[in-house]
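As you look at this complex, bear in mind that one protein chain is not there, while each of the others sits in place.
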Amino acid sequence: MSPVFSNLLAQPGVALAAEAAVKIAVVIVVLMGMVAYTVLAERRICALIQDRLGPNRVGAFGLLQPIADSFKLLLKENVLPGHVNRFWYVLAPTIAMAPPLLTLAVIPFGNTLAGFNLVIADLDVGVLWIFSIASLGVYGIVLAGWASNSKYPFLGGMRSAAQLISYEVPMGLSVVSVFLLVGSLKLSNVVAYQAGTWLIFKAPLAFLIFLVSAFAETNRLPFDLPEAEQELVGGYNTEYGQMKFALFFLAEYANMIVASALIVTLFFGGWQVPFVRVEAFGPILAGALGVAAFFVKLLAFIVFFIWVRWTLPRFRYDQLMRLGWRVLLPLALLNIVATALALALKLRA
Amino acid sequence: MNLSDLLPLLRFLAPEILLSALALGALLGEAALSRLLGVEKRQNLLGWLALLGLGACLVILGDQAARGETLALGRGAFVASPFNALLKTAATLAVMASVTMGLRAPFVRHVGENYALVLFSLLGMFFLLSAESLLMIFVALELTSLPLYALAASQKGARRSIEGGLKYLLFGGLSAAFLLFGISYVYGMSGQGSLAGLRDWLVAQRTAGGPGFLFLTGVCLMIVGLGFKIAAAPFHLWAPDAYEGAPLPAAAILASASKLAGIVVAARLLLGAFLPVAGNVLGSPLSWHAGWSPAVAALAVASLTVGNLAALAQRNAKRFMAYSSVAHAGNVLVAFLALDASGRPAALAAPAIAYYAVIYALTNAGVFAAIHALAWGARGDDFADFRGAARRAPFPAFFLLIFLLSLAGVPPMAGFFGKLFLFMAALQADATHWGLAWLVAYALAMNVVALGYYLRFARVLWVEPAEDLRPISTPLELRVALVALALLVLGLGVFPSSCLAAFRTMGGVLLLRG
Partner (left out) sequence: MRTAFILITFWTLASGLLAISRRNMIHCALALISFFAGIAALLFTLSADFLGAVQLLIYVGAISVLILFALLVTHDASRLGDRGAPFSRGKWSGWMLSALVFVVLGFGLHRVAVPPPPDPAPALPVAEIGRLLVTRHAVPFLAMALLLTAALVGSALVAIEESSEHARKE
């Protein structure tokens, strides 16, 4: 029986099901909260970079702004344009939202806390699962572009399909070298492997490729061509309003958070606390410290994502394709060969 | 397994390795040279290099055949034996003829890719001829066919090339689906991936109540897939359009080497792995036994009928050859049924099939090479375009006549002995009761029809008056290829029994090791 189903559906033990349900609930609530405040952080940091103030009226430092925004979006009139393909038009935002949530299921956000594993489903094929799910992300956007039955969204959808396909390949290949080193696809093993040295020091090229591809996969600047405002009005979500638009918006930020979490897990030791032997503090505190370490690293990467967005200009479409296929792909292949050779030599020695 | 353990194995895999290197080299060569040399120069340079590489392959294969060593890897995934080396030699020769034809083909623009596809297809045939496991058979069949789909459609300007290629692709895809579905049932019921394992399992099942209905269904599905591959009626529908549409060098591979590999793999599966569930078709239908034999007998009769009768009505040389190949599939299937009442195959059956497949491949390569030489100065490849061609180009026309006579089965050509052995095997199988006499008699009758249409083609060439009397020049390399193929066909015909004996000692029955 597959771990996903055994954990989520089929186990007769009610306790297990309840544990899974609680974990899912907590993870979703935390993710949504993070999404909301990442949006706020983006606006404040962007303002900082551009020497403005940003939203600071609602609550102290504008902390209630996300709540006000969400109420605004929820209470807006539900408009369905007449020219759209209704079924897929409505479905598309939901499909866009699904991949980040599914991906989150296998990311360990801590070691153990009070006897519970801090991961929803620790799959044997964890990373394969992540890539399978990540590869579905394109559907929400393509469907939105197509179902909108309108010029700019369609162009945005097509661009996004091309971009996501192109960068999925180097992203997947870059991680291969990580697994050559770790010898397992299970994410908890990847984290455990990094107890001594983080993988970024062992596989820096893989990290670089992964990072660049992650920017492309999340449609963030400098790779935000699917929604390039100046060229495409708003890209694939032009025809969307109210909560349906909000879902795309949330999906984008959720994707960014999940990508950051992945980078942290794969290359920055996950929940490992550097330089400190946390076991000495007892199980509860050690677990909590692990979770804290994970979130600190995660937040650092989120800020990095935002920083990059407001610093770099957008690529041109042909530059984007050239970078993906002519630079990143050969580099990723080279990286695999080099890692494999190094490992083989080490085995022989 | 250490690297040092692997090195001795490489000797057995050398032809495959060389061929992969050649194919990839053709791709790289095209990429490197496309800005330096014109199309024609590249076509010549890469073509000759390919021929050189294939010649080296022949040397290695000859060495393998002479050494007489065998090796089985990965539960029958790859079996190198002298017999397999011989079959690969025949396939290589046929493909070399095709490459020679392609040296001056005017429609080719992506030269390296074209050669690479030819070489990949040959590589697939090599794997196929060495495959004794279900997985490898499927993979190798696909590796053989996929490049051929592309090659069949590679004459961009011609509508019929695209049409033929598409039909070939669709039918081929369907046949692959049938084959794979059949394989999944066969493997699922038996748990055996290797052909030898399958046969042992089937023998064991005899006492345990039989392999079950689903297994036999799987075998039948596989027969459908194989039937597509060797263009046996009623699964031949793709052949006329694919042959007609494909450029001549590609059609030559379709009709020769690819067919050889298909026949051999069908024999390995049916007469090797599935022999215990053969059943038989001896005597009247009431006395037949259930198994794959009745199904194959139906294919054989249908192919003989459809192939020979439809060939009579053709006006296009390539379509004509397509139906002729359907008829020949019928001929060869006759020997598949050469089993006695207890299910033992006649001693002659497997060597006769191999001999026939080799002869047929070489002869067909020759036919297409000769047609190619004649079509050089003709408007097209309809019979009308070849009227009186013997006066315009006596050299290729003469060789075409030899090859056609061999196909028709006129002694002393090799084709005659090929058919003779097939039918002798069928008669030997149940010699006391003449159980297969009905099938052999039918096949003989149909081969008389065949004689008629082959001679009709020869008459078009030699007797009918030519409208255009300008001579057609035949390039030297094509002349050499024609002579070489003709010598092989005649040579194998002069010493038929020694060839057969060689096949018999080398292969025994077509398999099985590992």
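Every chain is named by a letter (A and B) in the order it is written, and numbering of its residues begins at 1.
Note that a residue touches a chain if its C-beta (ideal position, glycine included) is under 8 Å from a C-beta of that chain, and two chains touch if they have at least 3 such contacts.
Predicted model, so just to flag it, every value in this text is computed and none were measured.
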Fill in: Omitted chain - touching chains that are shown
A, B
Fill in: Residue, one of A:A17, A:V125 or A:A192, that touches the chain absent here
A:V125
Item to complete: Using the touch definition up top, pick the residue from B:L143, B:A246 or B:I263 that touches the left-out chain.
Response: B:L143
Item to complete: For the chain that's not shown, point to the residue among A:A25, A:I49, A:I165 or A:L334 touching it.
Response: A:I165
Worksheet, complete the sentence: Per the whole complex, from B:K156, B:R206, B:H433 or B:R459 the residue touching the absent chain is B:K156
Worksheet item: What residues on chain A make contact with the chain left out of this view?
Response: 1-5, 9-10, 88, 123-125, 128-129, 131-136, 138-139, 142-143, 146, 149, 154, 157-158, 161-162, 164-165, 168, 183-185
Practice prompt. Identify the residues of chain B touching the omitted chain, counting contacts across the whole complex.
Written response: 1, 20, 23-24, 27, 39-40, 73-75, 77-78, 106, 109-110, 113-114, 116-117, 120-121, 123-124, 127, 133, 135-136, 139-140, 142-143, 146-147, 149-151, 153-154, 156, 165, 185, 189, 212-214, 217
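By definition in this document, only the chains that are shown with their structure count from here on.
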Fill in: Centroid spacing, where centroids are CA-atom means, of chain A and chain B in whole angstrom
53
